[in-house]
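In this view, the complex is presented without one of its protein chains, the others remaining in place.
By written order: A and B. Residues from 1 in each chain.
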Amino acid sequence: MYSFEVERPTSVADAAAALGKDEAQALGGGQTLIPTLKQRLASPSVLVSLAGIADIKGVSVDGGTVTIGGGTTHGVVAAEAGAYPALAALAGNIGDPAVRNRGTIGGSLANNDPSACYPSAALASGATIVTNSREIAADDYFQGLFETALEEGEIVISVKFPIPEAASYQKFEQPASRFALVGVYVAKFADGVRVAVTGASEGGVYRWSEAEAALSGNFSADALDGLTVSGDDMISDLHGSGDYRAHLVKVMTKRAVAAAS
Amino acid sequence: MPKDHGIGASPKRREDVRFLTGTGNYTDDINVYGQTYVYFLRSDMAHGNIKNIDTAAAAAMSGVVRIFTGADFEGVGGIPCGWQITDVHGEPMQEPAHPVLAIGKVRHVGDPIAAVVAESLEEARNAAEAIEVDIEELPAVVDMKAALEDGATKVHDDLANNLCYEWGFVEDNRAAVDEAIKNAAHVTTLELRNNRLVANPMEPRVALGQYNRADDHSTLHTTSQNPHVIRLLMGAFVLGIPEHKLTVIAPDVGGGFGTKIFHYAEEAFCTFAAKACNRPVKWTSSRSEAFISDAHGRDHVTKIELALDADNNFTALRCDTYANMGAYLSTFASSVPTWLHGTLLAANYKTPLVYTNVKAVFTNTVPVDAYRGAGRPEATFQVERVVDKAARELGVDPIALRRQNFITEFPYATPVAVEYDTGDYNATMDKLEVIADIAGFKARRAESEKKGMLRGFGVNCYIEACGIAPSNLVGQLGARAGLYDAATVRVNATGSISVMVGAHSHGQGHETAFPQVVAEMIGIDESQIDIVHGDTSKVPFGMGTYGSRSLAVCGSAMVRATEKIINKAKKIAAHLLEAADSDIELKDGQFSVAGTDKSVAWGDVTLAAYVPHNYPLEDIEPGLEETAFYDPANFTYPSGAYCCEVELDPETGKVTVERFSAADDFGNIVNPMIVSGQVHGGIGQGIGQALLENAAYDENGQLLSASYMDYAMPRADDVPFYAVDHSACTPCTHNPLGVKGCGEAGAIGSPPAVINAVIDAMQSGGHNVTHIDMPASPSRVWEAMKG
């Protein structure tokens, strides 16, 4: 790693101020960032740890919405977001237990790794990403591989998830990293179904609108039978071709529909 | 009743306590006063001409002690290869230079270009980034067949081409084999790739070089399976340090699996630089660095043909293999696809005619050398796959076809130059049929199919040549070292014993198992005996641990030395008891005069040896310490039958190993618990090779699976509990313990069973797939079923 200092503010305001420094970078749980730093792929002067900010941690339920603090670890979401079982299940299957004790939802959403799980949950749930300066709808938030609507110094304070009538996340793991080779999140709301796909596309997480249309009319796996998924814009690598990923998108979507409760 | 001590018992491992409490002593745990750190600047290009290296700015940076480049090693020897192969024309293999740091060219991603020695690792790395390197990129040689075409870019400009050697075995059988194939009633042909693997012991390699000016002595702590081999190779061939001025210590080592046999440039560098800088120099590999600097394993591309007569008897086998050597010849690289592979192609069968042709090829990839099994997994995989394919083509039961062709008379001289002393392949197959509950497979398949899954069953046999190896034989075959081993048994005055052994234990449990043997021979408690290993200044010149040889070779040396001890102790006892030597019997640590009640205890005899007041000084020397070197008369031939059951998800292609069973014949067994553990570990690695692991290069020579993010290591949820059995026992006839070796069996015997099961599952689902290359990853399985 290059040399840098670590600051540990205890309030959002202090964190925002610290992030205003030259080459400052936010540090969530560090489970993706620290390996990146080890490879010297980033050279911050200051890492601003968000782990000490109590205000951005925790899970709360208010009516039909689960709100998760940006600094909440996957382990806590798995244990405490029972009001939204599909989301809790997703969190409980990210990485491994030790990673889940450090990695945070805010860190995951800020990084927007194309193979991460959380972006699909946020997008399929129609979540709202609350930052220290504004609220961003998930549909506007994800902007391609590792790209989001976050501005420099903007911190994910919380994520508000409307609780669907039924939902399920189905992940097909890449055999080595155990990240999603293809992950599909299906969420059924009163006004329609949302389907978000992670791991597959060269453009990062996306909504599969044809599936949403088909499932909104008939929420059953059979409703997807007539649909085809093109492998053209899918990631193709050592672990599978674009066509394979396209195939898995449909398989995982069907499984998610079947499992949704 | 299982025994509770001595040979055949399973005492808890004594080494476990330090590992379980965090008090092991691995090389990276060792830090010394004045220590510096080295960072290797490695090539990120697979192939290129080094035009210029400018270290001036880097050398001036904070903390830098000295920067080395290939120029510093111009007068120094290169990393040697320990085995010369003679090619089909009777000529020696092409053997390129292998400098410690690259000279003139870089030849693989990871090839070290420069080394920065600094006060801290961070400063060393900072300075390495400031080194200006001008490299003219050359086309990367990656594909082996393309590498051998006329006009192909050469990895080594001073060699005639990229062919290290073409080897034929047995060359005299070549025409007869071809003739038999031509005239066969049935020929089954299979083309396959044995996937390139990275050994991945969990402890990355570490080297710590020290130099003492006062006595001109160099000391290297290193993560090695064989410290004496490192001292020999590095001292004699690379740095020109005589043995008495060089100590190599391999303390606790966190797994080896072959890749820690070899002498590596980093070891030579740290030893060299410690003297040049007059400071200790330490290198600790990162995992990412390990992927591009540890020797890889396997990587064979093979065509195999099996000829059968009208009664399904095997009549001939021919195998044509391209074996990847990588960019340089690693220590034993040349022996793996030849003598460790060609001599095993008779496998468990009476096939009268066998011919193999091997082309060893240089490419711009990390050097390839022995990995758990080394040549024998490659041989086993192709034979057991082609036999299985033949059974399917002929519509016969794969187990029956194997049984029909088993060798049943021993000793058996194979057509590939080795003589199996003992074995009983039907016995291990019988055991397998029971422990694997083969009879219950149909019902289990029906259950799987109810869930929408396919279920497959695969079986295979294996034989391996272990206990490497008779020195005079391997010398004729090109080995540049002897392959004996050695042990010194030092009995202390009070009767406790230190046994100094040439074998190294890095997970095998020698510290527990070896004392069981000595304790049994003398009849004293195992706790009285300690094993000393891993330090060339303490142990006799033994050749280390690999090739499932520790107990068969080093253990035999230990037995011989203990026999010498007992003989001498009997003489002392005879003197003390005023009896004839020949009347003395040793039982349960007590020397007695046959037919009398006169006896003297082990401890009294040992005390007399060191306090020789009443002692036959005119006949024997005081003291009780003996050394034996043991050179095996033959290889040992463990064998077995393995079976795998998989479930296959037809929608995703994902294969899950549901059951795995292994029936082995290891001859006599000293510690059944440890033996089972060795088999478990080998099976885990074999399942890894079959389903998960793949060191893949792109056409530019970039390693695509260069970390655990892309190289799929088997994890706990990738494997089931295994059923293992080693009760079928035909003891080895030519070593004193009758042992055969068990370290590699699991890795040799398991990949074909897995792939045979995957094929069976796919065919059960109506997919006409006759072969799939390893790893049978979900995407590959899906592609195969798609047709």
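Basically, a residue touches a chain if its C-beta (ideal position, glycine included) is under 8 Å from a C-beta of that chain, and two chains touch if they have at least 3 such contacts.
One rule holds for everything that comes next: contacts and distances are computed from a predicted model.
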Just to verify: the chain that's not displayed, which of "Carbon monoxide dehydrogenase small chain", "Carbohydrate ABC transporter substrate-binding protein, CUT1 family", "Tryptophan synthase beta chain" or "Phosphate transport system permease protein PstA" does UniProt list as its protein name? "Carbon monoxide dehydrogenase small chain"
Contact with the hidden chain, among B:355, B:697, B:722 or B:782, goes to B:722
Which of A:75, A:119 or A:153 contacts the chain that the document leaves out: A:75
Would you mind spotting which of B:196, B:506 or B:740 touches the chain that isn't drawn? B:506
Touch as defined at the start, partner being the missing chain; which of B:682, B:701 or B:731 qualifies? B:682
Touch list for chain B against the chain that is not drawn: 10, 12-13, 15-24, 26, 28-29, 31, 122, 200-204, 252-255, 257, 286-288, 506-509, 672-677, 680-685, 687, 707-709, 713-717, 719, 721-724, 746
When the complex is taken as a whole, what residues of chain A touch the one chain not shown? 1-6, 8, 27, 30-31, 34-35, 37-39, 46-47, 49, 51, 75, 95-99, 101-102, 177-178
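In this text, only the chains that are shown with their structure count from here on.
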If you average the Cα atoms of chain A and of chain B to get two centres, how far apart are those centres in Å? 43
Residue ranges of chain B touching chain A (in the complex, touch as defined): 122, 125-126, 129, 286, 288, 651-654, 692, 694, 696, 704-705, 708-713, 777-779, 782-783
Contact set on chain A toward chain B in their complex: 1-3, 38-40, 172, 175-177, 181, 237-241, 244, 247-248, 251
